[in-house]
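Of the protein chains in this complex, one is absent; all others appear in place.
Presenting chain A:
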């Protein structure tokens, strides 16, 4: 069923009508909230004596897309009265036998589609609010026009878009999307600056997770450099940073052995933490300073003003059923924006949905360092192991087996406190083999003779997965756009050789806060953020680290050799900057060039199947909501992904969201189990035709990480 947006337009509008039609046909897809396959069909219903107008429109329509505008003559029944109400009764739910083309209306009513209805130049006020399947918005202008909103079915429209007036709007000076390290650091810094300068700015942080820290997952060996600058008394204030790094090992694995190498990291003053716990603590600190944090609300739409400047965001409508209709507990989204000159910061983490939109819209990649962003998928489990095998603060990284020399990736194993161990596997998403399954590689890795003994006797507490950026210095986009900035991993400040991104994310948030404060308080341009970034230690760090990851394009051992050269001798002083290879989604080879990999079955003790692991991630979404994973073209999975690439999405997704099944007629079909989604964004990155668009589901859903 193809969604339709139909506008029945009254007569008597002449040029205005033609203008309206032109605008409707060419309205931007963004306006309807991420629904890329809206099929716009304009039905113009004329009263009988509108011959001239009809002719005019036919002329114009030739210039517009021909089959978009349909011209229908109204029935004779409505000709008696020119009043809106009579017309509206006739047009709302016209008796089927009276319209020449009644099928569309039958479908409309049957499928709970609402239709957009605009009446121009009528003299009456609101028509009757009687409606069976449709509804009227509250917006009526003097002329008594109203709107029905077209509702999509496939992929689902989450917002009754275009109707910004029916939503409540709250004003804040600064709106931050995402309560992660970057977002919360920016919020805290802003409030600290306010206190010092005796100014008051209202700061609001929206977070799609059910609580602060629910969607935070990271290794994590934490470098407290940024936290020392932000909250110097973090130790006294009982930040959950207790375990200093006690040992640092680096192994190259073969199938049966582990070869120790000198550790390329300097983790001496760092700590092994759970980033989710730290972010919770940061959230507490932010609330103490007066920041308003709203978990459970997903920012799904960017609001622009007439000059194409970002003025804020709008949250999802809640209580929308799977077919798009409103449930009993429907609540429209809320707009969070500022009065003139206020700022929006996007801190959504790697491949944030709104950040990507903004980057595309304002072309920030080209304005920045120029290269595309490259990503890796990290899958992590937190185990509780026996006390004799646990050494708090022990840090281990491995490379090599089970990945082949052409796939960049490795594992990490960090011992936290309370006998807990964080073990994870990271696979760069520019791998070539479409049969590679990062989750299964992780399970295979756990069976290595050097790793397995440590896990025996333990239990898994939590599981999760998330993509991370590996583009580094070369891929930093220009972070400032009209109306705000992008901070944290949404821009991409992860230091790949160090495998640390939390400290740079926090620092970028703090720098943004300083620039924002100066913009709001003194009026200086927000572009100063870019300059302050380039003068900060983030830049120096990322510059020094810029050639490590691209060196691995040449393979594992050349990459290791170049990295050793960089680390011990050159330290970033090479006069050149290596470029990245192909973007991740283009790097997948066709399936015919490779053979399927036979992964061992999970044993239920050390390795597990996906459903068991998924259960441990506490992920949950309300099942009765539109799927938040949208296919731009629903045919591509059957036509391209499956035959050419053997359906890689069923392998790289760590949550088994995508399954290629055969439907009743025997045709292959892509089944999307959106309820399982871990919000890792791997599908958005790795889909070969970039057909899958990750959009934000109803707030409060998703994983529930507590010690990740």
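As a convention for this text, a residue touches a chain if its C-beta (ideal position, glycine included) is under 8 Å from a C-beta of that chain, and two chains touch if they have at least 3 such contacts; residues count from 1.
In the analysis below, contacts and distances are computed from a predicted model.
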*asked:* Given that one chain of this complex has been left out, which of "Vacuolar protein sorting-associated protein 26B-like", "Rab proteins geranylgeranyltransferase component A", "BPL/LPL catalytic domain-containing protein" or "Electron transfer flavoprotein subunit beta" is its protein name according to UniProt?
replied: "Electron transfer flavoprotein subunit beta"
_Which residue of A:225, A:327, A:389 or A:518 touches the chain not shown here_ = A:327
_Please identify which residue in A:361, A:616 or A:656 touches the non-displayed chain._
A:616
*Mind listing the chain A residues that contact the chain we can't see here?*
168, 170, 210-211, 214, 277, 292, 294, 297, 315, 318-319, 327-329, 331, 334, 336, 461, 615-616, 618-620, 704, 706-707
